[in-house]
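Submitted below is the structure of interest, expressed as structure tokens.
Selected chains from the complex are presented in situ; the others are not included.
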Amino acid sequence: MSNRLRHLVDPLDLSMEETRRLLDLAESIADDREAFAHKCDGKILATLFYEPSTRTRLSFESAMMRLGGKVLGFSSAASSSASKGESVADTIRMISCYADIAAMRHNKEGAPRIAAQYAGIPVINAGDGGHQHPTQTLTDLLTIRREKKRLNNLTIGLCGDLKFGRTVHSLIKSLVRCENIRFVFISPEELHVPSYIIDEVVKPSGCAYKEVRTMDEVLPELDVLYMTRVQRERFFNEEDYIRLKDSYILDGEKMKLAPEDLIVLHPLPRVNEIAVEVDNDPRAKYFVQAQNGVFVRMALILMLLGVEPGLYEEETSC
Amino acid sequence: MSNRLRHLVDPLDLSMEETRRLLDLAESIADDREAFAHKCDGKILATLFYEPSTRTRLSFESAMMRLGGKVLGFSSAASSSASKGESVADTIRMISCYADIAAMRHNKEGAPRIAAQYAGIPVINAGDGGHQHPTQTLTDLLTIRREKKRLNNLTIGLCGDLKFGRTVHSLIKSLVRCENIRFVFISPEELHVPSYIIDEVVKPSGCAYKEVRTMDEVLPELDVLYMTRVQRERFFNEEDYIRLKDSYILDGEKMKLAPEDLIVLHPLPRVNEIAVEVDNDPRAKYFVQAQNGVFVRMALILMLLGVEPGLYEEETSC
């Protein structure tokens, strides 16, 4: 176990081997929560949410509390020192005096990276603008692995807003590191996967992929269907949002076209892109995903704090 | 002890027998707080306050902490996922992954009932619009029982805003289940008890009641005087509020008319409907009431989590 400070800002900060160990630990936690209930007794997590995100914040808080730790922080920029003109660098140095680990959500891309540079404690990026959201990616990977029993040999459909959806981009970047992954991108013309993702991430990896405009034609061939919310705040005008938001809705009829062993994921919150009638379908795994998000964050906190090993493969190979 | 999930949305969700057991447990807690200090170690309460209410939220948080548990949540809709269009049903399913029990305050009547339908954990209604606020009612009942040593054979004056005050309506609905209760409704014409409460609750119960316009005439006959705040937010226009808010003020002069064993209750916050000079009168019990609110919530959390028995009378009678 090393004393070197580690952070998680980009999902790719973790090697595939480190990611595998983290998912192993998350599964151990899921199998025996009691065994981990006091691992962080006396430790404090700071949740620094410059942008509100109840779901992510509470997931982190639950994770720390389930480990026996405590939580302090703020849930919007209005109640932070930022309103007094303080820099992220200064804030994280102060927080390093108050807590043992921090999770930061920020509307500005790159803010968590800056925080990590100045921090005296491990920093976890809990989402920075349209950029990265690594614990969501880890949650997605854990859910796929727990449900499908593998992270390779998979055909994965990604549906909805593939242009602005950072969870989609991060998931693609992580999955190209696995073997024999095939992507099916399902989106309207206006919201298709950015070309840099195709050209710089997917193509170089050798992963097969195709782009389609409707779900129906590809549902039968999918192992995983990853639905995304069409986020109002990413649109430049209200008309485009209204025209497109209902275009890619998964309902009971469409589910009839899908294989029996499909799993449906969604980073949540869902608005109406998955009809509520799908919720009771055993293939709907988006609420299971929310639970997995707690396990993954528990594992991450344990490894970043050095309570559990796994993040320092260089050392262990010596 | 049953594994069946129970919630508390309406005070009448509890039978009078269950209510009695809950008050018994609350009194045991009041008598020996230390004995309960670790009953919820490792448990998490989620406080889901779509509408701010410091008093109620902190009372719940204190209750859980006094049991050894932890708390996460949000204190206004602005910092909740609701602002992203998420339904209450989805939110509570997510929260069920993060916490062991939830207290929900919502501006929309019925929201906690919907939450209870979809929850994987017990849900407590912490106030829904002008509708129900069951833990306030239980607090009132506990205070009456601890101070008067009985919940029957009582003449109870309810004063102030009897039209919009949900605590008043809930208290009436609970008390009609006790024996030999007499109600005295003291309010201006504009804020009198709604006729459905009289016709559907009071009259069928056989409880005696009368309606009066001034306090002075009835003070000598009361065992309990329940004062209420005239809430600005319930009024349609500012003029009515200003004209009526000062009409029903309890002060030292009026207290001289009251019996020596009267108790004065108020759900708080108080604005000016009770003069501060009354605070030092030994008959003023509204701050004791605030303390009882913690004990009642501790008892409720313990029973809903199944840590203490008492909510499953059907089973115990088998």
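As written, the chain order gives the labels A and B, with residue 1 at the start of each chain.
Rule of thumb we're sticking to: contacts are C-beta pairs under 8 Å (C-beta built on N, C-alpha and C of every residue); 3 or more make two chains touch, one makes a residue touch a chain.
Predicted model only: the values in this text are computed from it and were never measured.
Q: Report the copy count for the entire assembly; 2 chains are displayed in place.
A: If we count all chains in the complex, we get 3 identical copies.
Just so it is clear, only the chains that are shown with their structure count from here on.
Q: Round to the nearest whole Å and give the separation of the Cα centres of subunit A and subunit B.
A: 40
Q: For subunit B, which residues count as touching subunit A in their complex?
A: For this pair, the touching residues of subunit B are 42, 44, 46, 70, 72-74, 78-81, 83-86, 89-91, 93-95, 97-99.
Q: Could you pull out which subunit A residues touch subunit B in their complex?
A: Touching subunit B from subunit A are residues 37, 52-55, 58-59, 61-62, 65-66, 68, 70-71, 75-76, 229, 231-232, 268-271, 276, 287, 290-291, 293-294.
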